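Structure provided below as structure tokens; questions to follow.
In this view, the complex is presented without one of its protein chains, the others remaining in place.
Let's look at subunit A:
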Amino acid sequence: MSQRPQSAEESSVGIVETQSVRLFDQDNPLVLASGAVVPEVDVAYETYGTLDETGSNAIFICHALTGDAHAAGRHRSEDHRPGWWDTMIGPGKPIDTDRFFVIADNLIGGCQGTTGPASTNPATGRPYGLDFPLLQIADFVTVHRALLDHLGVRRLLSVIGGSMGGMQALQWALSYPEQVGSAVIIAASSRLNAQNIAFSAVARESIMRDPGFAGGRYLETGTSPDTGLSIARMMAHITYQSGQGMDQKFGRRYQFGEDATRGFGVDFAVESYLDYQGRIFLSRFDALSYLYLTRVMDYFDPFAEEDAAQALAEAGSPCLVLSFDSDWRFDTTHSRAIVRALEQQRVPVSFREIRSPWGHDSFLLTIEDYHATVAAFLRRVSVAAAQGRRDRGGVR
């Protein structure tokens, strides 16, 4: 059995609250990798667990395309669903909040508390829209690091992420290996292929061709590219699952029974599911953020520089790379390419392809082998870090 039901109460971080902090302002603006400047950046974040005396048990969680700072626990006890990675983060879970201090934030360019293209441009008093500068994965890392400074955390035991979160973990480890004790890179890619880019392109087209998009000025015109955004989400949802997984979940089941009238609406269960996913997405996601964040992935190519992993190899920070055998959004060849690049430059890297029928979304689910591997890796890096501190002559 690959998936077991989660008993939420027994291992939850409990009630949590999203915090907000202004990390960059007019006096200290955010300078992006491109050289562009964002004058004010607010960041939404959550933390779980307690930072130990030596400040050495911090783990940073990087979210994927549509994630947010609410990675675990519940905001209110009556919340129907916990944070997006509650399967992974909590007491006794692989990212064990009894042992680790866990930090999760919302990405710049996002729309769930952190500054993004829907935020107000202080220069104009109007929403940025398409005037918001293009971002890179390295910019996400810059903002994560500023959050760490704010929290007084100097070094991470690990940086962990799935999908686009894995790209951030990888970039962070490559750029600042002395800060990152280890990295866990799950269902990610270091270089999108034509098919990956094509899917993102269709999603963006679907948004931009919606008349409600109004050239990116929809927040001022009072329109909204709801149709485009929900179709983008519906299509993306198909790529997050496997054919086998969808068959298992929906098969060819009818939504309204055998005798219902046939037409072009929601006849099959899978259509109802997509329709629902498309609609609920509108309540929590912004179309401009969708454009900006997908575009970031398209250009990500950290190993374009030949010696990209040299600093990481010298630091010797171990990396764990995981893929899922039914994932075709970022299939195992993507993870293997990351492993090859790291291994060839002598970074200590471990790799597994986890069996799971659930496609790309597997990284969000409770899969025994997957969780056992992450837990084993983190236990080891935490023991090794403690050992290292002792070897260097006591706690600092």
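To be clear about the criterion, a contact is a pair of C-beta atoms (placed from the backbone, for glycine too) under 8 Å apart; a residue touches a chain by one contact, two chains touch by 3 or more; residues count from 1.
Just so it is clear, contacts and distances are computed from a predicted model.
Asker: Report the protein name recorded by UniProt for the chain absent from the figure; options are "Oligopeptide transport ATP-binding protein OppF", "Methionine biosynthesis protein MetW", "Protein kinase domain-containing protein" or "Amino acid/amide ABC transporter membrane protein 1 (HAAT family)".
Answerer: The record for the missing subunit names the protein "Methionine biosynthesis protein MetW".
Asker: Looking at the full complex, which residue from A:Thr97, A:Ser119 or A:Thr373 touches the chain that isn't shown here?
Answerer: A:Thr373
Asker: Among A:Pro39, A:Pro91, A:Pro133 or A:Pro348, which one is in touch with the chain left out?
Answerer: Among A:Pro39, A:Pro91, A:Pro133 or A:Pro348, only A:Pro348 touches the chain that is not shown.
Asker: Counting contacts across the full complex, list the positions on subunit A that touch the omitted chain.
Answerer: Within subunit A, the residues touching the omitted chain are 318, 320, 336, 339-340, 343-344, 346, 348-353, 369, 372-373, 376-377, 379-381, 383-384.
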